[in-house]
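Presented below is the structure to which this report refers.
Omission of a single protein chain aside, the complex is shown with its protein chains in their original locations.
Letters A and B name the chains as they come in the text, with residue numbers starting at 1 for each one.
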Amino acid sequence: MAFDKMELRDIEVWDGNFAAAQALRQCQIDVVSAYPITPSTPIVEGYSKFLADNYIEGEFVMVESEHAAMSGCIGASAAGGRVATATSSQGFALMVETLYQASGMRLPIILNVVNRALAAPLNVNGDHGDMYLGRDSGWIQLDAYSPQEAYDLNFIAFRVAEDHEIRLPAMVHQDGFMTSHTAQGVHTMDDDTAYSFVGDFKPMNDMLDFEHPVTHGVQTEEDWHYEHKARQHNDLMTKVPTKIEEAFAAFEKLTGRKYNQVEKYDMDDADVAVVCMGTSVETAREVASEMREKGIKAGVVGLRVVRPFPFMEIAAALKDIKAIAALDRSSPNGAAGMLFNEIAGALFNTDSKALLTGYVYGLGGRDLTKKHLTDLYTELQANVDAGKVLTPLQQFIGVRGPKLAFL
Amino acid sequence: MLEIRWHSRAGQGAVTGAKGLADVISTTGKDVQAFAFYGSAKRGAAMTAYNRVDDKPIMNHEKYMEPDYVFVIDPAIVYTADVTVNAKENTIFIITTHMSKEELIASQPKLEGKMVYIVDCIKIAQETIGRAIPNTPMLGAFMKISGMYDIEFFKESMKRILAKLPQKIVDANMLAIQRAYDEVK
Partner (left out) sequence: MANTGWDEFEIGAMLRTFEGEAGDTVGTLQEDRNYTQNSSFSASVADWRIEKPVFNKDFCIDCQFCWVYCPDISIISRDKKMIGIDMDHCKGCGICVEVCPTNPKSLLMFPEQADEESEIANWPAKETKEK
């Protein structure tokens, strides 16, 4: 290899952004086309520094907007390169049109989304508004709860996305600032081990294969469009979950770190459970353990794979739970929250008699404290004791002013 | 669980300090966390940074903290921000000031009855590093007050963390750490 390798300690103290940048270096990304935006900036900044310091053979393309950034990624990926970028919030929103292009063209681009609130009002802090905006875009969406996971899930994302049976782009999400700018111990892989997990990029239908000229980005009208979209949905529903499980198993074999589509914590005998994403999952785990000391059988379900939504796995994880709280860190703006709806859908035709309530929390980076979660578990237990939901079905946590609740 | 809150101005190196401290502690087998509140703070704006240290994996991501230690690395912030917020009974304050402890507490009555240590990180930084970057001296003072690690081990660890800086700056930082270690009271 013409580039230099980097000596890493077994445990490095990295924030989520640097962990993701290191993963991009170790995967040897050919092209990063980017328009940096807070709080994801250090990921692409890190890549370009590694590139300048000869740790990567690749190309950093600085463009004029996020729309152009993803367009550059699409071109580079269609040409046959291993491609990644990063964005947040408004940048993600500007990328949306091209997100659908990337997934429809079946290009295995990896997008690190450092979750941040959507304006207005302008806010640089973490919530899941941008993550939710992308959930119908046909991408695979993986969610990290810590810098370690932001590192690990990048490798898993490349392995799944680039598989020739899959060929779909994937997002790796992490919470803005709460993960991206929080330094924690990260167990590293050495460069060769890390690269061996993703392997050499195997191009497919690439434009640089001059012996097999191809046309990408074609037009289809009523006669073809539906079949292509149906095929994409089919592959997400039937092929991707299996490949993700295989990648999780291979990753565990390599590192000892085990990931699941649905991350269960103390769920085996739990009466009450919180379902959430991002850093909140870890905080909720800590609170769940404390609740058990108080006699409440509390569990936590973290959604690791947001899309394709693990419908059956969620139903299985929650099947014996008596009261469930679905925590959405994004304003549903006129509906029940996404997690509330997905969980309701997953449980509806089952024997579950669970009391399901939804909570909106943490918008614009508002702190989710252990006190909030303690109160929440207490409320769930009260529902269990009463045998019915005692509160409205949708409540806002941690917002100032009169209690906000609906439904 | 050991929890630390830093009070600083953006640009004084609190984030670097918090991450550096986390890095050193991490090498001794403990789990660490270092983060900060940014907002859209510009250089000079008041900000806070945080450390958590534990023997078991740290899962708590709440921003709320009742700190065991409060580091104040800018001499004016003790007046413009409430450095005692969410403090516990036994929270230890290490505050940058040119004043005596008595003068400091008299000028900021909220510190009355608190466990306060003082050290002039700004002066130490100016006289050693040549710039008012008071983060590494604060860590020297912390080593003295907490007795967490032997100062020589700590300095060796910090040399690794600062390795990308010119040797002259690294040496100056070592001097600053040692002086704060000796001068905190």
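Please note the rule applied: a residue touches a chain if its C-beta (ideal position, glycine included) is under 8 Å from a C-beta of that chain, and two chains touch if they have at least 3 such contacts.
Please read all numbers here as calculations on a predicted model, not as lab measurements.
**Student:** From the touch rule at the top of the page, work out which displayed chains the omitted chain touches.
**Tutor:** Within the full complex, the chain left out of view touches A.
**Student:** Check the options A:Gly16, A:Gly72 or A:Gly104 and report the residue that touches the missing chain.
**Tutor:** Of the candidates A:Gly16, A:Gly72 or A:Gly104, A:Gly104 is in touch with the missing chain.
**Student:** Can you work out which residue in A:Glu211, A:Asp268 or A:Asp351 touches the chain that's missing from view?
**Tutor:** Of the listed residues, the one touching the omitted chain is A:Glu211.
**Student:** Quick one: say which of A:Arg82, A:Arg167, A:His181 or A:Arg307 touches the chain that got left out.
**Tutor:** In the complete complex, the chain left out is touched by residue A:Arg167.
**Student:** Kindly note down the residues of chain A that lie in touch with the hidden chain.
**Tutor:** Touch set of chain A with respect to the missing chain: 104-107, 167, 205, 210-218, 220, 223-224, 226-228, 230-232, 234-235.
Convention: only the chains that are shown with their structure count from here on.
**Student:** Go ahead and note the Å separation of the Cα centroids belonging to chain A and chain B.
**Tutor:** Once rounded, the distance between the two centres reads 34 Å.
**Student:** Spell out the part of chain A that touches chain B in their complex, as residue ranges.
**Tutor:** Listed in rising order, the residues are 9, 11, 13, 15, 124-125, 175, 177-178, 181-185, 279-280, 282-283, 285-286, 367-371.
**Student:** Chain A touches which residues of chain B in the complex?
**Tutor:** 18-19, 22-23, 26-27, 31-36, 38-40, 58-64
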